[in-house]
Structures are given as structure tokens and as C-alpha cells.
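All protein chains but one are shown at their positions in the complex.
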Amino acid sequence: MLLSNLRTIWLTFLHLFRKAVTIEYPEEKEKLPARWRGRIVLTRDPDGQERCVACYLCAVACPVDCISLQATQDETGRRYPEFFRINFSRCIFCGFCEEACPTYAIQLTPEYEMSEYVRQNMVYEKEHLLINGPGKYHDYNFYRVSGLAIGGKAKGEAMNEDPPVDLRSLLP
Amino acid sequence: MSPLLQTIIITVVVLLVLMTIAANLIWVERRMLALWQDRLGPNRVGPLGLVQVVADMVKIFFKEDWIPKFADRPVFFIAPTIVIITVLMSFAVIPFAPGISVVNLNVGLLFFLAMSSLGVYSVVLGGWSSNNKYSLLGSLRAAAQMISYEVFMGLSLMGVVILAGSFNLNDIVEAQGRITWFFIPQILGFFVFFLAGIAETHRLPFDLPEAESELISGFHSEYSGMKFGMFFVGEYLGITLISSMIVTLFFGGWLGPSFLPPVVWFLLKMAVFILIFVLLRAALPRPRYDQLMSYGWKFLLPLSLLNLVVTGLVVLLLK
Partner (left out) sequence: MAKTAKITVDGKTYEVDATKNLLEVCLSLKLDLPYFCWHPAMGSVGACRQCAVKKFRDENDKVGKLFMACMEPIVDGMIISIQDAEAKEFRKGVIEWLMTNHPHDCPVCDEGGECHLQDMTVMTGHDYRRYRFKKRTYKNQYLGPFINHEMNRCIQCYRCVRYYRDYAGGKDFDVFGVHNTVYFGRHEDGVLENEFSGNLVEVCPTGVFTDKTLGKHYTRKWDQTYAPSICVHCSVGCNTIAAERYGLLRRVQSRYNGEVNGYFLCDRGRFGYEFVNSPKRIRKPLRKNKETRQFEELGSEDALKYIRKLLSDSKRIIGIGSARASLESNFTLLSFVEKQNFYWGESDRNIQLIQKQYDILRNGPARTPSLRDIEKCDVVIVLGEDLTNTAPMIALALRQSVRQEPVQSATPYRIPHWQDQAVRELTQDEKGPIFIATPLATRLDEISETYRAAADDIARLGFMVANSFSDRSPLVSGATDEQKKLSGKISEALKKAKRPLIIAGPSLQSEAVIEAAANIANAMITSGKTCELCFTVPEVNSMGMAMMDITHQGIESAFEALKNKPADTLIILENDLYRRAEEQAVDSFLGKFKNVIVLDYLENSTSLKADAVLSSGSFAESDGTFVNNEGRAQRFYQVYDAGENIKESWRWLRDIMLNSGLHEFGKWKILSDFTNALSKAMPVFDGINNITPPPGFRIAGEKIPREPFRYSGRTAMFANKSVHEPKPPEDIDSPLSFTMEGYRGKPPSSIIPFFWSPGWNSQQAINKYQIEIGGALHGGDPGKRLIEPKSGKTPAFFTKIPQAFSPRNGDWFVVPVYHIFGSEELSVNAPGINELTPKPYVMISSEDAGSLGLTSEKQIELEAQGKTYSLPAKLNLGLPKGLIGIPKGLPGMPEIKTGSWVRLKMG
């Protein structure tokens, strides 16, 4: 036992002559993978419209309750968030919001340099979150898949849908 | 120069040097631990991160000094000062070089033992006055640990006393000049004293009174600001003290080839042992509490008794 302890001490001592693995951060930077869970963004669908449909699932999935939003809709029935707020001073970057999002709207990105001297500046509103692109998922468009009619897409025009039922027909 | 003035100057110089060492140990320990763990450690503040100490000091002085409502205030206040006082008092008897010691006491060794036993009050009172079950558990562990290791610490030194024939530390160093450095005849004594020293300063791997994985932070869980800082500095002073004692008792104190002055020899030897303390922390895991106790009573105690008996016999036979 004693010998093993001494050996441990000796081996530890030898580490004195190893190269340190530390990356000296502000000067050197690590390249992070695309799925790194950093700064949260709201993306747009391929048509350039907001992907978020204000379903509240990110908010309810958030373990620190740092997402808050209010749904509203335009005159054609398309839902979107009236406001969308993330309090990054509470966010733990767990990525549950991204997992919960049924429309790929909310995504975590490899950006992580978000420190602020004033805590209030860590509260991000929709204008800070919304980006002009589809993020990691290029082709998905929720309203093309869902059965809801919105401006520019009537009933039965979504993917995998039959035209609306003709109620006057009694044919089988 | 009057003897009084000389004593005062020595005292002040010793205090300054000790406090500087203790403070810089913060940096030394962090840098060395980092190196042994393949990291870099604090390297941002000043050249090589040396000014880190200043940053740490500034920080700890400006931290909120919070006392829990449920604490026993007077005792809570006194506890951290005890550790500083007792350790600094012990340094009074250490001969750094011929003639450079605060006081040349003929029972210097006993004084050291007495002071280091008093140090346990700091931990016990600190844990008790915090009125927190984890603190109390930590301080109970500290008490039991220190009382146990006190026993063979004393016993392990008796070999040295027999060899030197004196309790005066000056005489012990000089005796080593005559005979040989005591770590050779007293290898067992050195071994036991070193281990007991680690336990006395509750350094890793014997830091069970703190044991953050079990007891939050043990006896000083409730301490913050400079009061916590005092425990911290006390610990580094303790390391310095034990290292100085090892040097004094087993490694010939200030003795050494004359191309360097004696004080430098003393400090160099001391530095080596301080680094060994840090190395131990880097290398060894913490044992269980029962392992610590049985190791002490069932292994170190017999070993120190054996050492005492053998040393006595050898000295008797050689006479």
C-alpha cells in the first residue's frame, strides 16, 4: 500500500514535465461543433417567415422557466409570437427548448460569448433572437405540413392532404 | 544594539517573512497543483501570475463578512484568530540560523507541541459556534484526529530528543552537526512525524475535517470573508511550521555547505518540504475517516513506540 502511494506520488511528480492541455482562451479559441449548445436563436422558414408559432412548448420545457412569450395571429390565422423573451441570466443552455420545438424555430448555436457587465442586458427580446435564416434545418416549413389554413395556403394544400371534402356529394 | 531591540527586530522580520511565505503559498500551491495536473494555473495577474496573491488578498478583504444569525458570535469571532496565534507562537522557538530565533527556549520542542495542541481549539470552537451540523461534524473529526496524532507526534520526536539530549531546538540542530542529520538514524521517527504533521495541519490527504464531498466545507462552512481567510492563512502557516520543524529536527536546520548563508539553507530545505505537501495534495485521494483513525492507532503508534524503544536501546548500548 505504501509503495503504491509512493508510486502515485512519483507519477504525479513526473507530470511536472508534461505539456499543459490548457487552451488560453481569449487568445486561442476552440472551434466548436455545429450542435454545440450556445446562444439561442429563432430561425425563419425557407420562405423567410418566422418559424415560431408561439406554441409555448419551449417555455414549458425550460427547467429554469427563463422563456416567456405571448401568442398572437395575423388576419389569415398564422400564429406567431407577439413577444418572445429569453432571460439569459437564468438560461442553463440545456437545449430542452430546442428538443421541444415542433417547428425547428428555436435552435442553439455554437456562439457562447454572451457575457455582459449589466445583468439587464442579458434579457433578449425577439428582435435580438430572430435571425434571417433557417439555422440547422434548411427545408422544414411547419405550415406546409400542418392542416391549418393560413395566408397563401388554403385547406387541403398542405403536404399529404386531400382537397377539402365536398359536403354535397353522397358518393362513397 | 540592545538585546531587546534585537529581539524585536527578529520578531518583526520573522513575522513579515512568514506572512509573505504563507501568502505566496496560495500562488505556489495553485501553480504547482496545476502543473502536476497538466494545467497552467493562475498566470494572468502580473508576471507568471505572481500578483495573483495581491488580487486574492484584495478580494478576500472586500468580501462580505457574513455571520449567520444562529452562530455563537463571540466564539465565532475568536476561533479563527486562535489558529493564527498558536502557529505564529510556535515559530518563536524555531532557530532559522545561528542566533536568529525569537527566543532560545530550553523546552522549545515541548513549547512547539503545546502550541500545536492548542491549535485544535480553533477548529473545534469554529465548528461548534457555527451551529451547523456539518460544521460540528467537521470540528469533531478535527478534534479526534488531532488528539490521536498528537500522541505519536510527541512520541516520534522522543528519538530525536534522546539523540540530541536536549529539548532546545538550537541544541538539536547543533547535535545534528555533530552526529549526522537525524533523518538517518530516525528514519522511522521522521516518517511518523511527517504523517502526523499532515494530520495536524489537516492537509490533504488527511483533510477530513473539511471533506467537501461529505461536509460541505467542514468546520469552516459558515465562515466567509477575512475570517475564512484567517483559517486559510492558518493552514499555510501550519504547512510552513511543520516543514520548518522537519528541517530543524531531521534535516539539520540551517546546516549546509558554506557557499550559502545558513538562513538560505534553512529556507531552501523548508521549501522542498512545502512542495512535498503540495505534491501529496496533487497525488493522493482522501481516506475514509475510520481508515485514518485505525492507521494512526494501529500502525503509527506501534511504529513510534518501536522507534523510541530501538533508539533508547541503541543509545544505551553505545554509551
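In this document, chain identifiers A and B correspond to the written order of the chains, with residue numbering beginning at 1 in each.
We adopt the following convention: contacts are C-beta pairs under 8 Å (C-beta built on N, C-alpha and C of every residue); 3 or more make two chains touch, one makes a residue touch a chain.
Note that the coordinates shown come from a computational prediction; the quantities given were computed from them, not determined experimentally.
Participant: Taking the whole complex into account, name the chains on display that the unshown chain touches.
Facilitator: A
Participant: Quick one: which of A:Leu42, A:Cys62, A:Leu108 or A:Leu130 touches the chain that's been left out?
Facilitator: Of the candidates A:Leu42, A:Cys62, A:Leu108 or A:Leu130, A:Cys62 is in touch with the missing chain.
Participant: Give the residue, chosen from A:Asn5, A:Gln49 or A:Asn87, that touches the chain omitted from the document.
Facilitator: Touches the omitted chain: A:Asn87.
Participant: Can you name the residues of chain A that touch the chain not displayed here?
Facilitator: Interface residues of chain A facing the absent chain: 53-57, 59-60, 62, 64-73, 79, 83, 85-87, 89-90, 102-103, 119-120, 122-123, 125, 142, 145-149, 155-156, 160-167, 169-170, 172.
Keep in mind that, in the parts below, only the chains that are shown with their structure count from here on.
Participant: Of all residues in chain A, which touch chain B in the complex?
Facilitator: Listed in rising order, the residues of chain A that touch chain B are 5, 8-9, 11-13, 15-16, 18-22, 24.
Participant: Which residues of chain B touch chain A in the complex?
Facilitator: For chain B paired with chain A, touching residues are 34-40, 279-280, 282-284.
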